[in-house]
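Left out: one protein chain. Kept in place: all the others.
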Amino acid sequence: MIRVDALFELCEKLGIGFFCFHDRDIAPEGATLRETNVNLDRAVVHIQDHLKTSPVRLLWGTAALFSHPRFLHGAATSPNPDIFAYAAAQVKKQMEVTKELGGSNYVFWGGREGYETLLNTDSGLEQDNLARFFQMAVAYAKEIGFVGQLLIEPKAFEPTKHQYDFDAANSLAFLKSYGLDPYFKFNIEANHATLAGHTFQHELRYCRINGKLGSIDANQGDPMLGWDTDQFPTDAYQATLAMWEVIQNGGLAPGGLNFDAKVRRGSFAVDDLFIGHIAGMDSFALGLLAAAKLHTDGLLADFLARRYAGWREGIGREIVEGRADFCTLESYILDREPAPHISGRQEYLEMLITQAIAGCLA
Amino acid sequence: MIRVDALFELCEKLGIGFFCFHDRDIAPEGATLRETNVNLDRAVVHIQDHLKTSPVRLLWGTAALFSHPRFLHGAATSPNPDIFAYAAAQVKKQMEVTKELGGSNYVFWGGREGYETLLNTDSGLEQDNLARFFQMAVAYAKEIGFVGQLLIEPKAFEPTKHQYDFDAANSLAFLKSYGLDPYFKFNIEANHATLAGHTFQHELRYCRINGKLGSIDANQGDPMLGWDTDQFPTDAYQATLAMWEVIQNGGLAPGGLNFDAKVRRGSFAVDDLFIGHIAGMDSFALGLLAAAKLHTDGLLADFLARRYAGWREGIGREIVEGRADFCTLESYILDREPAPHISGRQEYLEMLITQAIAGCLA
Amino acid sequence: MIRVDALFELCEKLGIGFFCFHDRDIAPEGATLRETNVNLDRAVVHIQDHLKTSPVRLLWGTAALFSHPRFLHGAATSPNPDIFAYAAAQVKKQMEVTKELGGSNYVFWGGREGYETLLNTDSGLEQDNLARFFQMAVAYAKEIGFVGQLLIEPKAFEPTKHQYDFDAANSLAFLKSYGLDPYFKFNIEANHATLAGHTFQHELRYCRINGKLGSIDANQGDPMLGWDTDQFPTDAYQATLAMWEVIQNGGLAPGGLNFDAKVRRGSFAVDDLFIGHIAGMDSFALGLLAAAKLHTDGLLADFLARRYAGWREGIGREIVEGRADFCTLESYILDREPAPHISGRQEYLEMLITQAIAGCLA
Partner (left out) sequence: MIRVDALFELCEKLGIGFFCFHDRDIAPEGATLRETNVNLDRAVVHIQDHLKTSPVRLLWGTAALFSHPRFLHGAATSPNPDIFAYAAAQVKKQMEVTKELGGSNYVFWGGREGYETLLNTDSGLEQDNLARFFQMAVAYAKEIGFVGQLLIEPKAFEPTKHQYDFDAANSLAFLKSYGLDPYFKFNIEANHATLAGHTFQHELRYCRINGKLGSIDANQGDPMLGWDTDQFPTDAYQATLAMWEVIQNGGLAPGGLNFDAKVRRGSFAVDDLFIGHIAGMDSFALGLLAAAKLHTDGLLADFLARRYAGWREGIGREIVEGRADFCTLESYILDREPAPHISGRQEYLEMLITQAIAGCLA
């Protein structure tokens, strides 16, 4: 349970502008959902009081649909319709709360939406139900006038053996299959990306080129470990590549950077909580400086422009403009030696990143 | 290089009904694509001769767009437009050949369609180009009246660091983004599934519930190794779960089971090639027997029917039929204790699979 | 907390001959270790009462040196000497209890003996301390006349980022470095083997050929997941290959098979606990039947005999008998074409395993 006072104190002391929370983080469950909602309302009043005087704002709200045993077989994808109803009512309430508190986004993380074994799972029905759930959420947001961005946060597995929102692409395929893609963007978490077998930058890039980069959970995992370690981010390379994508995306608003991170179990001193946040903020600040330097220097962009120059003229332009087909392309190439390649220069480009980082504090 | 005579001899001796081939498997490259096509035509005549007398048929054809250095930065996603043209002309030719030989499907495997590093890659342009390539392929198939199924074969990585067709869901998101999904199904390879962090059954299931299960590359990998080992399949569990999905799919036609497998380097004796195929066929035959037994016994289906019974009545039915929303669901659950869960019974269900396998040869 | 009555009831109803336990499984902590020991003694009396009438026996005892926050930086490898002392006293007590209860073995699992980050770790001192701890344990076992086998249970990671007993070989190197190897064997857990990047059979084989196969924790993991899932074993292949190694080892006494397994969270019904155990026992029973069949048929042994025949005569025998050196071998081979290889026949051998399993219930 998070104490609201402590939350605001931490944010204000560290100069953190935004906070995020699960409904169950700030108030305990009651005997019924009705009682639980009353408990929640009480904590919300405390937040409202703080918001009157604090510069801190709510980045996003979300409902915890994973810890309680009622969700052990899923929430919107539970085989038990009562649990679907429970999850729906819980999201309804938390969406209201998020609106009330001026939240900029609402996040869905489906930690139990998946399966433990395909042997006991009707995946078709479960995915249809998940879509029904999101359709209801979209309708309800409209009904109450919640204009924040709806965000899905993909995760490959853990706690569930396999989650339907495995990665951004899996989630996009799902949204498109059910006509839901206009209403959602993604909240990308670094450690969730790596669990899915992708780099953090890959998931950010994938979202960016698909117009779906909504917000970021800025943590890091351990590439040797197969679970979500939720470490505070301290790797300047990851931060630089992430901020590079953010810059190319033209920023991230109304999303932001959230530390879905916890200090290591062994870092139990009070000041470790501050140090962890500082380490994370400094890393992303350094990453932003380095990415901005790369952007201003223009070496990466120039390299790309040269590498893809062929698409702005000749046969490349014909292809891009839709004036080529298999027959014209065959005529073009059948007796021709293809134009020579340009080296991909991976080593040189990686060196640029190190130079940008190592020169930042000069 | 595969000798056509030897290919048919192997198939006929082993009673294998279908074969598949890459264009470059059966004929060498010439100095230009025109000369290469002449070489290919010469080998195709040999195949046609065999087809006159042999019962063996062509399951699918495909073009090798990955080994030659011209594809080192991609084929349809090369930064070099000439390579796009080359790949287009190569697929055009091989699609004609596949049609000529009565092939039931045409497969696209994009081994070089991805990136080595995001630092040198314009992923947005590359994916647009890949879509343009597939649109041309669809148009050309229509133009020449090739009515076989077009298949995309996902693979997460190798040889490329990250491939655009990472898994079935990534590929489906791509197809839907470009309006290409009506024209393609997927060819699922067991070892490609596992490289993407999914079980073989997961990828088959995903395709099945999305109406995209086209064909199967029936091999197996080593779960301890991180590359495509292309082993002949010998695990009866994998085969049973795969054939379970095929049965639930109502079969696989016009697709089939292809061994994208090679005997281990240490299994170099002539008869190992036969033993490898026999081991693979026997495994899938055993898998089919076991899956059929599971299907006939009905225990798995009964369990699922009971587990999801709630969706056929009451609040579950209202949700499924679109008569519920967040407000009605809140009213329903706000003061109610949710109905109890039914155990997921994973251990029991896994035991059923072993029993089905172990009882098959009784 | 495990209730002693329930434990014996489960074992007796299922016909399980042995049980194992952590000291903290059966009795709660008190304010001091002295009080904790009193609590433990009380529970031990209950076990003794049961042992008088029950045929169930104690396979091994062990001390829980990992859950309590006092062990958050390690037990015998804590930077805090008081924790080393605490762990020593706890093992002392539990070794006494194990002796009192007639336990056949005593197990050390060092879940916190490793590091979270090398940056804060003096690995040299920590490993020296771990060795001191084991030396004291050996001395104390001798002192009290505990003649059960001492067992180390390797695990690569989890909860700790990296554990000193990573795998059997790491543990053996450690034991040999400190002269401790005569006093310990290994308790191999299937899922720990796979986390270390080895197959279950590999770890059993490694122990067998090094004379260190002591006991087995017979569970299974999920090869797609990177943590210890502790599933009841249901894969007949793993069970067969494990029992093959046990047979080649001439059995396992005084060790045995322990299910370090728990039913899935979704399998919450009372009978699931029984079904899980039955599934595990049936799998290993099937594995034993299949392995025995392979042993009796002799096909595997015959294949090995032929494959390694060269070492029983000629130059092979000279090498094995120590009568060759680099000079004599160079003379032998310098102008000679090496004898041809025999195929490794992996596909054939894998087929034998499937046949042994699938024919077992005939």
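The chains carry the letters A, B and C, assigned in the order they are written, with residues numbered from 1 in each.
Criterion: contacts are C-beta pairs under 8 Å (C-beta built on N, C-alpha and C of every residue); 3 or more make two chains touch, one makes a residue touch a chain.
Everything numeric in this text was worked out from a predicted model, so none of it was measured.
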**Touch with the omitted chain, as defined above, among C:Ala6, C:Val45 or C:Ala173** = C:Ala173
**Item:** Touch with the omitted chain, as defined above, among A:Leu119, A:Val263 or A:Ala324
**Value:** A:Val263
**Prompt:** Of the residues B:His22, B:His68, B:Arg264 or B:Arg336, which one touches the chain left out of the display?
**Reply:** B:Arg264
**Message:** Touching the absent chain: which residues on chain A qualify?
**Reply:** 194, 197-199, 223-224, 232, 234-237, 263-264, 266-269, 272, 275-276, 278-279, 282-283, 286, 341, 343-348, 350-351, 353-355, 357-362
**Prompt:** What is the set of chain C residues that contact the non-displayed chain in the whole complex?
**Reply:** 32-34, 37, 70, 72-73, 79-86, 88-89, 91-93, 116-120, 122-125, 127-129, 132, 136-137, 139-140, 156, 162, 166-167, 169-170, 172-174, 176-177, 196-199, 201-202, 205-206, 209-210, 241, 300, 303-304, 307-308, 310-311, 314-316, 319-320, 322, 324-327, 329-330, 332-339, 341-342, 344-346, 349-350, 352-353
**Complete:** Per the touch rule stated above, chain B touches the missing chain via residues 69, 72-73, 116-117, 120, 157-158, 161-162, 222, 224-227, 264-266, 268
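Keep in mind that, in the parts below, only the chains that are shown with their structure count from here on.
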**Request:** Go ahead and note the Å separation of the Cα centroids belonging to chain A and chain C.
**Result:** 40
**Fill in**
When centres are defined as mean Cα positions, the distance from chain A to chain B in whole Å is 30
**Request:** For chain B, jot down the residues that touch at least 2 other chains.
**Result:** 197-199, 341, 344-346, 350, 353
